[in-house]
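The other protein chains are all here in position, but one chain of the complex has been omitted.
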Amino acid sequence: MKAGAVITEPGSSEKKHTGSWRTFRPVIDPKKCTACTICWMYCPEPAIIKGKPHSVDYRYCKGCGICARECPVKAITMVREAPCEKTP
Amino acid sequence: MSVVSDIELVAPGHGACAGCGCILTMRHIMKALGKDVVISMATGCMEVSTSPYPYTSWRVPWVHAAFENAAAVASGVARALKVLGKSNVKSVAIAGDGGTADIGLQALSGAVERGENILYICYDNEAYMNTGIQRSGVTPFGAWTTTTPIGKVTRGSDRPKKDLPAIMLAHGIPYVATASVAYIPDLIKKVQKAAAINGPTYIHVHTSCVPGWRIESDMAIEIPRLAVLTGAWVLYEVENGNLNVTFKPKRRPISDYLKTQGRFRHLTEQEIAEIQRRVDEQCKKFGID
Partner (left out) sequence: MRKLLDGNEAAALAAKLARVKVIPAYPITPQTTVVEHLADFVANGELDAEFMKVESEHSAMSACIGAAATGARSFTATSSQGLMLMSEMLFVAAGLRLPIVMTNANRSLSAPLSIWCDQQDSMAVRDSGWVQLYCENNQEIMDTTLQAFRIAEETLLPVMVCYDGYILSHTAEPVEVPDQNEVDGFIPPYKYPYPLNPENPVTIGAVGVPDYYMEFRYMLQKAMRASQKEIVNVGKDFKKKFGRGYGLVERYHSDDAKILLLTIGSLSSSAKDIVDRYRKRGEKIGLVRVRSFRPFPVGELIDAIGHAKAVAVIEKDVSLGSAGGLFLDAAASFINVKPKPLMLNFICGLAGRDVSPLQIREAVREAAKAAENGKVKHAVRWLGLREKLVGLEK
């Protein structure tokens, strides 16, 4: 513990996997993805990994859905993480 | 897209809301600036969500002192950097609209009046969001907040948005610009331009807030985009007194912007018409039809 509560490890927040926040997860269709990087650009975490196709870093993705909405070729679908039980 | 660098100086794992427009703005500001900076940040959503001991999202030197003094702290940093001969390191102050337009205005005015070599960036989500959505001096006319609620006697904010960029221009500083989280390459270009100037520069970024604007998290880019496309938010820069409107949209009606957000849901046709009139007046000033 450093005097004055100084944090000397830059980016230590990456130890916190905020993916546990999600209710919906983005699924990128590799056949539709053109690797345009728009989802990567607009992801707040960031949780998109550039590539052919782009992929999601599910450790951090909070499921906001910006990527799905902004994707120009509609290659991303938001899928519910777990089925919801309806109360009787 | 090549203008957006690959470097990530704001680490994931931060506590910003899903879909937060402000943290995305931080991400791109840092990409534009690079690692040779010292960030002085005011208390607010961005500060609190990125620095709960012992976890920090910052991969650059970063200091938080209090709420109203980002500009004063950044000034002290800038002077020390000068004394230490670190001419390649830039002092950057970042604060929300509350910490800039209201409680932070004195320190900001003093710093730029002194000609401090700092870049000041205000991320404007149009209310005190960190404390749960209270109105600030830049909350737009008609908006619901918890301190401008919709009741029988009063309905929403009855004051216009305080014009921070104009206040900065009145100080005669070399560069003032507005930007938007929905227009990233424009934001990056402006941040880089401002940071390269030796002297006080100011950028005011319109950023979205999912809980504060009462919007769906996936609309956090589309809605600030609509703000620009309807003329509610004008993208411009002023370099040494010369105005350059960096984007002139073919304007859509203001209702396209207002109807997307729960904070404007209560507005009557009359109120929307009044807002349209104000937007028209503002756009005329900037030569936007």
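Descriptive notes on the structure:
Lettered A and B in written order, each chain numbered from 1.
Here, a residue touches a chain if its C-beta (ideal position, glycine included) is under 8 Å from a C-beta of that chain, and two chains touch if they have at least 3 such contacts.
Model, not experiment: these values are computed from the prediction.
Of the listed residues B:Ala18, B:Ala32, B:Cys45 or B:Ala72, the one in contact with the hidden chain in the full complex is B:Ala72. From the options B:Lys35, B:Lys259 or B:Lys284, the residue with contact to the unseen chain in the full assembly is B:Lys35.
Touch with the chain that is not drawn comes from one residue among B:Trp62, B:Tyr183 or B:Tyr257, which is B:Trp62. Listed here are the chain A residues that touch the chain not shown: 1-8, 10. Interface residues of chain B with the unshown chain, by the touch rule above, are 35-38, 40, 47-48, 51-54, 56, 58-66, 68-69, 71-84, 86, 89, 91, 106-107, 109-111, 113-114.
The criterion applied here is as follows: only the chains that are shown with their structure count from here on.
Taken together, the chain B residues at the contact with chain A in this complex read 1, 4, 6, 8, 11-21, 23-24, 27, 50-51, 53-60, 184, 210, 216-222. Residue ranges of chain A in contact with chain B, taken from their complex: 5, 7, 9-18, 21-22, 36-38, 41-47, 50, 57, 59-60, 62-66, 68-70, 78.
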